[in-house]
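The excerpt is restricted to a subset of chains, each kept in its original location.
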Amino acid sequence: MSAPNETPITADLIQSHGLKPDEYQRILDLIGREPTLTELGIFSAMWNEHCSYKSSKKWLRTLPTKGPRVIQGPGENAGVVDIGDGDVVVFKMESHNHPSYIEPFQGAATGVGGILRDVFTMGARPIAAMNALRFGAPDHPKTRHLVSGVVAGVGGYGNSFGVPTVGGEVEFDARYNGNILVNAFAAGLAKADAIFLSEAKGVGLPVVYLGAKTGRDGVGGATMASAEFDESIEEKRPTVQVGDPFTEKCLLEACLELMQTGAVIAIQDMGAAGLTCSAVEMGAKGNLGIELNLDDVPVREDAMSAYEMMLSESQERMLMVLRPEKEDEASAIFRKWGLDFAIVGKTTDDLRFRVKIAGAEVADLPIKELGDEAPEYDRPHEPTAPIPALDAETVAPPHDFNEALLTLIGNANGASRRWVWEQYDTMIQGNTLVRPGGDAGVVRVEGHETKALAFSSDVTPRYVEANPYEGGKQAVAECWRNINATGAEPLAATDNLNFGNPEKPEIMGQLVGAIKGIGEACETLAFPIVSGNVSLYNETNGVAILPTPTIAGVGLLPDWNRMARIDAMADGDALFLVGD
Amino acid sequence: MKAAVILLPGLNRDRDMIAALTKISGTAPQTIWQTETSIPSDIDLVVIPGGFSYGDYLRCGAIAARMPVMQAVIERAKAGTRIMGVCNGFQILLEMGLLPGALMRNAHLNFVCKEVELEVTNAGTAFSNRYEKGQVIRCPVAHHDGNYFADGETLARLEGEERVVFRYANGGNPNGSVNDIAGIVNEGGNVLGMMPHPENLIEPAHGGDHGRGIFESALDLALA
Amino acid sequence: MKARVTVTLKNGVLDPQGKAIESALGTLGFDGVGSVRQGKVFDIELDHEDRAKAQTDLTAMCEQLLANTVIENYTIEIQ
């Protein structure tokens, strides 16, 4: 799409940008004129489901997000939780479902890359990762290819970057045949007084671009992530984003070094619709305007238009506002790590988002409205019809218990996941106390004698389908128990809500029910949700995935010498069953 | 003895290595960035840690081996200074020509991370003298390209000169290495390359300390 | 019969390896290197001499296994 900026805005064009007629009307009302092509692209990126949470926001607001240890709840790149002694844990989970279905290796790899960036953007060094994966039936013709690609992609990125993978999930069900789920979690450690946010401060300051060059990768990707699949998707492939974990590792080290110098005022990673979302967020949060000059953006392809640059999803890029007097120090660090960087704009006081290229202004939009006045929907929702409980009396006992047991543990969903996690580096950094295979992964807190953190990711989608409210509660409770089973105190959680098309009342009903259940369980257990992600429209030919609200939690162990572990059992130990 | 750790972009077990050397010797090793052209003369042990230097792009260790600091490492190796390369460090030493052979993609093609058993096949080297010959130790591995290969002649020499220091034991070869080779030394015995990660098994938190002996040998630490 | 399949990245797809090699060549002092893109070759021996079958089979192998057609192109040469 190298169309000129003056391209007339037709109904088709509006529709292909995923904007509904009433949403387009809202744009016209806001700016009082027809948008340019670049502006249309910017609106489509900011207002799609993926970035604006327009279908889920109303319900997400009901989740408990506060607590005595919560330093930063939802709304930033990741949540921040106090773990004492001036240390904080920074964590989030995010989906990369659609891209992983189209190109499993790169889709999963860039999913891991994205979540790691969310964590180190805030000034935290990543110390643990998890991945919750859901695939179609084991005998479906695409499954094998998807599984091997996704697992290799998760490992390929995380192993090279150097973060231990300490947990996750793998589940198979025919309902994921056309829409697999790849949910990636990352956690990092930082100091409470050295957390970095995306809010820009100060007028006339340089906006700096750092990291990989911009290409045409994934132009239109954010819009795709919010659209249903159909068979034609095979042809509609956008340029796939390729992950470069080496550049990401350099970016991590450069950012952490730079943050130490005091040069960073605001920082934001470039995720979906990179330049657009990051610049608008920095400006809107800081009550400032942003002016970008695209001639200065490092590009790796010829003749890129403003539209393409604003919507590019090239990976391993950051945008920041720096103190001008620290520029030399900053550029020495970027050069040491071999990263491209450029001053691509400045902060202004007019609350406008302006984009210039080759001397022409191709976008001039009100920045606050772009960020804050995205449409928000109260979509109709239908409660899920109750399914009567199965009467145990009607199920015949197995004639051979040994055989039944073998069937259970030999089943694709019951079998050991060792074949997956042995492809992940689980020991790097030298702090892993419990590797995958137990209830929760445990990592000790570097620099502290006895403290450790426990991580677990859980959900049972068929429970959620049977009863979204109870299933939502159950996912939280299981995560909480898994953390608790190591002896850790569960602190807080992040959620990744994967559902079908929210425009269908029965799907919206699942989402609403699950959020209510999650909210109630988190409230009762004092286990606040501090970050999260929503992935909707996971449907193919009208068939939705099982409702899958993945919950990932973090717990604190004051003394890991007293940790409980699953592999500490010995011959002759007594087994107890606790609970009812 | 004074140790130094070489740093390159993309390495990621550098912090593990620095932590291990610090905990075992009581002093933090010096760090040397890739653009340095000399290694201070008071350094007795140079360690190239694991990771993915330059993303392992082209071939593992290939780009790293051509960075300025490596010329200094070659000079020190010739002068008899102890040089130790672990995982990516081993791959780099091969690309530099300080050790013979090559590390190919694992036979099963997957990255593998697990604990394996190693047999100490030569306990007489500067890196293995805290163990007994034939002793079996535990040690983690984490790599994608650890499948050691050398031509017949080179192998015969390595075996004949007892330069294979560690071998995967008890049928647990995780990558298809020829002759189960996990670690070798050069002719002079002062350069060690090994795929497994002894730095990740040195303290109770790691579930054991079988890796310590390698550092205690290399650093000539007084026997406790 | 022998054949060589060459698989290269499509235009516009990021090539981190090529980029790293490019800058390593610069470090080694080679000037005048504009860009480097890395691809793969497969040298395949077929135990028959039927060129038509070879062409069909090799195309199918590329589509199904040797190339990731989402991001890669391939060419087939039969000797």
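Residue numbering begins at 1 within each chain, and the chains themselves are lettered A, B and C in the order written.
The definition used in the following text is that contacts are C-beta pairs under 8 Å (C-beta built on N, C-alpha and C of every residue); 3 or more make two chains touch, one makes a residue touch a chain.
Bear in mind the structure is a predicted one, so any value in this text is a computation, not a measurement.
Novice: How many times does each labelled chain turn up in the complete complex?
Specialist: The complete assembly in this structure file has composition A x1, B x1, C x2.
Basically, only the chains that are shown with their structure count from here on.
Novice: What topology does the chain contact graph adopt: line, ring, star, complete, or other?
Specialist: Topology of touching chains reads as complete, every chain touching all others.
Novice: Between A-B and B-C, which chain pair is linked by more C-beta pairs in contact?
Specialist: Between the two chain pairs, A-B has more contacting C-beta pairs.
Novice: Between subunit B and subunit C, what is the gap in Å from one C-alpha centre to the other?
Specialist: Roughly 34 Å separates the two chain centres.
Novice: Roughly how far is subunit A from subunit B, centre to centre by C-alpha average, rounded to an integer in Å?
Specialist: Taking the mean C-alpha position of each chain, the two centres sit 37 Å apart.
Novice: If you look at subunit C, which of its residues touch at least two other chains?
Specialist: Residue numbers touching two or more other chains: 16, 20.
Novice: Quick check: what residues of subunit B touch more than one other chain, meaning two or more?
Specialist: Residue numbers touching two or more other chains: 54-55, 57.
Novice: Given the complex with subunit C, which residues does subunit A contribute to the contact?
Specialist: Within the complex, subunit A contacts subunit C at residues 102-103, 105-106, 212, 215-217, 237, 239-244, 246-247, 300-301, 314-315, 338.
Novice: Provide the residue numbers of subunit C that touch subunit A in the complex, in ascending order.
Specialist: Touch residues, subunit C against subunit A: 10, 12-16, 19-20, 23, 68, 70-71.
Novice: Hey, which residues of subunit C end up touching subunit B in the complex?
Specialist: Its residues touching subunit B are 16-17, 20-21, 24, 27-28, 38.
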